[in-house]
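Only one protein chain is missing; all other protein chains are in place.
For clarity, chains are labelled A, B and C in written order, and residue numbers in each chain start from 1.
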Amino acid sequence: MPPELKQKLRTPIATMLVLLGLLSVNVILGIYFIHGWAWIPEVLITVTMILTVLLVAMEALHEPPLTRLFAFIGFCWVSILLTLTMMDYLTR
Amino acid sequence: MHFLPHYPAQLWPPAASAMAGEIDTIFAVWCVVLFMLVAPVFVFMAYCAVKYRAGRPADREHREARNIRIEMTWMIVPFLITLVFFFWAGTIYLQENNPPPNAMEITALGRQWMWKFQHPGGQAEINDLHVPVGVPIRVNIESQDVVHSLYIPALRLQEEAVPGRTTELWFKADRTGAYNLYCSELCGADHALMAGTLYVMSASGYQNWLKQAGATQTLAAAGKQLFDSYGCSGCHTPNSTVRAPSLAGLYGQVVPLQDGTTVVATDAYIRDSILEPKKQVVAGFKPVMPSFAGTIPDEDMQKIVAYVESLGGSQQTP
Amino acid sequence: MSTTTVGIKLEEQFESEQQQRETAKLGMWTFLATELLLFSGMFISALVIRTLHPDSVTAVALHLKFWIGATNTAVLILSSFCMSVAIESSRLGLQRIMVRAMLLTAALGVLFMCLKGYEYYRDYVEHMTPFLHWRRYELVGDPASRLFTDLYFIITGLHAIHLTIGIGLMLVMSWLASRAGFLQKHQNRIEIVGLYWHFIDLIWMIVFPTLYLLNR
Partner (left out) sequence: MTPSDYVLRDLEVPPPVIDVPDDYLHADQSLWSWFVTTDHKRIGILYLVSITGFFILGSIAAGLVRLSLVVPDGEIFTNDVYNRLFTLHGVIMVWFFLVPSIPNTLGNFLLPLMIGAKDLAFPRLNLLSWYIFMGASLFTVFVMVWGGVDTGWTFYTPLSTQYSNGWVLAAVFGVIMVGFSSILTGLNFVVTTHKLRAPGMTWFRLPLFVWGNYATSLILVLATPVLTIAMILLFVERAFGLAIFDPDHGGDPVLFQHLFWFYSHPVVYVMVLPGMGVMSELVTAFAYKKIFGYKFIAFSSLGIAAIGFFVWGHHMFYNGESPYAGLTFSLMSFIVAVPSAIKVYNWAATIYKGEIRLDTPMLYAMGWIGLFVIGGVTGLMLASTALDGHVHDTYFVVAHFHYIMVGATVVAFLGGIHFWWPKITGRMYSEPWGRVSALLMFIGFNMTFLPQYVLGYLGMPRRYHVYPPAFQPLNVLSSAGAVVLAAAYIFPMVYLIYSLWYGERAGPNPWEAKGLEWTVPSPPPKHNFETIPTVDFEPYDYPNVIPEA
């Protein structure tokens, strides 16, 4: 394991640990907190996990702004589909 | 074909309710706006094509490539004009979506290729709907199989019959008469035959219709419509392409079966051969008839059997 | 470790290597946006079914193997880490480490598939497979539960298909990358495959809460 690779791997190891940590928090929430509002922290944690993978693991942070836009445009369109469909179902 | 034969060819559909009149006014004003927007475009283009034709000397000075003021005006102004229609139509849409509490309830059941309407008094009718004039009526629409859509042009209204849910449609017809009623959501082969007639009758007319409805529409007459809609007429009529035993004068006859035995055609036999056709196959015919167990509810079965029994010697083609 | 020069073969419609790299990355990101929208159609269906039939969805969620789902998520996070190792070493030209890291990623992918297969087997044993009509369905009393169970099978099935494609891609890439001179010409491809692999992990990170976690 050459030293420059070890130096380069610092961020991937950090992301892995962060992700595993968040996962375990979610798992604990899933096991012990089965109240009505428990989904709010779980969704927040999932969103943070997604952002870490997107920005750090897939290096969207170091990409030119255009690629970053393309990384997020998919999520915007999902939110369009989500909000308007749920608006129909929730106000029916 | 059960469309109204005497439906006169005219260029404006009859309006049978106040709300229909209001929707007509929206449409009329929209047509004026359409004309206001389309005509100038055509006239302007013709004018330019003539005036600024290549080679014709014309004043082509100070031609701008952009003019924010003009562009903003013809972006905002048409939008504001059209937005009026959003609010106008929106208010009616909201009225359509909350029926008055005291409305008379009618349940409409859409099934592949027929409508079945059930009046509060229990009277049921196929495809046609008799309603009193001037009374708010709420139609609760259900579907038994695919998505249908109860559409009454004269009331300018339609509502999809979504299986698994009850959707509703309400109206207050205030002009008596007979109006067409359709299914406007594609629902299979005979989507076009799912039509019927809405009879708006005076209050008294409606009452005595209700009284007779129980009696006149004999089981046999109702059975005949069910006989068509379930597709029995597809095979069991003389001119059908499928070879199937004729039902003319069947009731009470002795029927030779495939396995050599014979059976008397009682209503139990007719009922059984509808539910399990393959059990007692008539001699000389192949067992191709599908079983209707589970698809025909027993109150319809009772009408169909009554119809088959009523088939005298010669069977008139439906 | 001979740090060989790392670069890519310029295709004729590009002006510079930089342009070719960015174009390839942009193309991959656009494709991943379409994949995200593909899966989001199912996530929204899951949400709609949950709003229409909350209790039957919870009934099904309690039948799902929560622990296998959790370990699978961890397995994919590890595989995504190995993929980062492969990418970093490919940038430094360390061919052998890169190939080993890619094989490890593929191995973790296979481990995920085995766990998934075991989970399906457990579902089969627990009569949680409504679409097998010859087998009595566990919650036959509650028809609406079928919707969520079927959606569970479709989402995890489609994700598994994508993962199999990913593993296949990874094996082919590692075989190609193990040959001499690969990194001089096609280092960019490792990054593209890496993006795809991270994305599969990202999709599973949405699948895990939607199916297993939120409805408990």
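In this text, a residue touches a chain if its C-beta (ideal position, glycine included) is under 8 Å from a C-beta of that chain, and two chains touch if they have at least 3 such contacts.
Small disclaimer: the values here were computed from a predicted structure and weren't measured.
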{"item": "Contact set of the excluded chain (shown chains only)", "value": "A, B, C"}
{"item": "Selected residue (touches chain absent from view) among B:P120, B:G188, B:G249 or B:P287", "value": "B:G188"}
{"item": "Candidates B:N67, B:N102 or B:S204 - the one touching the absent chain", "value": "B:N67"}
{"item": "Where the missing chain touches chain B, by residue", "value": "1, 3-5, 7-13, 20, 22-23, 26-27, 30, 33-34, 37-38, 41-42, 44-45, 48-49, 52-55, 58-61, 63-67, 70-71, 74-75, 78-79, 82-83, 85-86, 88-90, 92-94, 96-97, 112, 145-147, 149, 151, 153-154, 156-160, 162-165, 167, 180, 182-193"}
{"item": "Contacts of chain C with the absent chain, listed as residue ranges", "value": "12-15, 19, 22-23, 26-27, 30-31, 33-35, 37-42, 44-45, 48-49, 52-53, 56, 130-131, 133, 143-144, 146-147, 150-151, 153-154, 158"}
{"item": "Chain A residues touching the omitted chain (full complex)", "value": "66, 73-74, 77, 80-81, 84-85, 87-92"}
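Here, only the chains that are shown with their structure count from here on.
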{"item": "Topology of the chain contact graph, where touching chains are joined (line, ring, star, complete, other)", "value": "other"}
{"item": "Between chain C and chain B, distance of the C-alpha-averaged centres to the nearest whole Å", "value": "48"}
{"item": "Contacts with two or more other chains, residues of chain C listed in rising order", "value": "none"}
{"item": "Chain B residues counted as touching two or more neighbouring chains", "value": "none"}
{"item": "Interfacial residue positions of chain C with respect to chain A in the complex", "value": "1, 22, 25-26, 29-30, 32-34, 36-37, 40-41, 43-44, 47-48, 51-52, 66, 70, 73-74, 77-78, 80-81, 84-85, 88-89, 91-92, 94, 97, 194-195, 198-199, 201-202, 205-206, 208-209, 212-214, 216"}
{"item": "Interface residues, chain A side, partner chain C - complex", "value": "1-2, 4-5, 8-9, 11-13, 15-16, 19-20, 23, 26-27, 29-31, 34, 39, 42-43, 46, 49-50, 53-54, 57-58, 63-64, 66-67, 70-71, 73-75, 77-78, 81-82, 85-86, 89-90"}
